[in-house]
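Here is the structure we will look at, set down as structure tokens.
Note that one protein chain of the assembly has been removed; the remaining protein chains are unaltered in position.
Should a chain be cited, it is by its letter among A and B, assigned in written order, with residues numbered from 1 in that chain.
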Amino acid sequence: MQKSIHISTPAHNGLYDITRQVEAIVSESGVKTGMVNVYVQGATAGIMIQENWDESVQTDVITLLRKIIPPGVWEHDAQDNNGDAHLKAGIVGPQETIPIVNGKMGLSTWQNIFLCEFDGPRSNRKIMVTVIAN
Amino acid sequence: MQKSIHISTPAHNGLYDITRQVEAIVSESGVKTGMVNVYVQGATAGIMIQENWDESVQTDVITLLRKIIPPGVWEHDAQDNNGDAHLKAGIVGPQETIPIVNGKMGLSTWQNIFLCEFDGPRSNRKIMVTVIAN
Partner (left out) sequence: MQKSIHISTPAHNGLYDITRQVEAIVSESGVKTGMVNVYVQGATAGIMIQENWDESVQTDVITLLRKIIPPGVWEHDAQDNNGDAHLKAGIVGPQETIPIVNGKMGLSTWQNIFLCEFDGPRSNRKIMVTVIAN
């Protein structure tokens, strides 16, 4: 099974929890053992597995990435003024592949799947979800 | 085939080579061509492919991550005092997917699979290993 998730991202930089939507696709697929690949299109966003107990870690991710990849100092800024967004996306990466165990994703209690927006707001970020049985 | 690896991590920050355990599962699966996904549960650990000639690169990984992600300066520290561990885990990522070539992992001579512990010691880190044939 392969389906896409579409979400809007109101923040310029922000993390958006998509765990529930991915889990629904895994459940619908009926696959009991396998893998699910979660892949975001666009070269200024990423996918990160992270805790979602409250918003503190999400805020810390944005703070860390701004510190090590500041805006406004990149060659690419001459084109689009979003060199930092491309670099953040490249370091975080566009995908994670997650095991399916007993029909559910093999996430632990504090692991959630986040779309990381680095160049928002965007009205329609598209994430491809591909389920494969083993 | 899907199996879990369980290891204890005596260090607060440390890399632990799990290549041999993953290779044993690939071998047991009988898959000749495909992929193996190696995924660590828990939001304060990661999986990294790295050299294991001696311990120097492992030490350097810990040094680098402490330099760019220092402890004690994150919002999440108000909850658990382990904000740095979550950020390191998010940047390194919880998984790698590795090709299976002629019944073995397609690692080169100097590529080994490491569990990266960022919030130890832990008595039982669980890594899911999922093998898929193509």
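Things to note:
In this text, a residue touches a chain if its C-beta (ideal position, glycine included) is under 8 Å from a C-beta of that chain, and two chains touch if they have at least 3 such contacts.
None of the values given here were measured: they were computed from a predicted structure.
From the set A:Q21, A:Q50, A:T97 or A:Q111, the residue in touch with the chain omitted from the display is A:T97, counting the whole complex.
The residue touching the chain not shown here, chosen from B:V92, B:L115 or B:M128, is B:V92. Residue positions on chain A in contact with the hidden chain: 1-2, 37, 39, 41-43, 68-69, 74-76, 78-79, 83, 86-87, 89-91, 93-95, 97, 126, 128, 130-133, in rising order. Mapped onto chain B, contacts with the missing chain fall at residues 33-35, 48-51, 53-54, 56-57, 59-61, 63-64, 68, 91-93, 96-101, 106-108, 110-111, 132, 134.
Methods note: only the chains that are shown with their structure count from here on.
On superposing C-alpha atoms, the copy chain A sits rotated by 120° relative to chain B, to the nearest 5. Centroids of chain A and chain B (each the mean of its C-alpha atoms) stand 20 Å apart.
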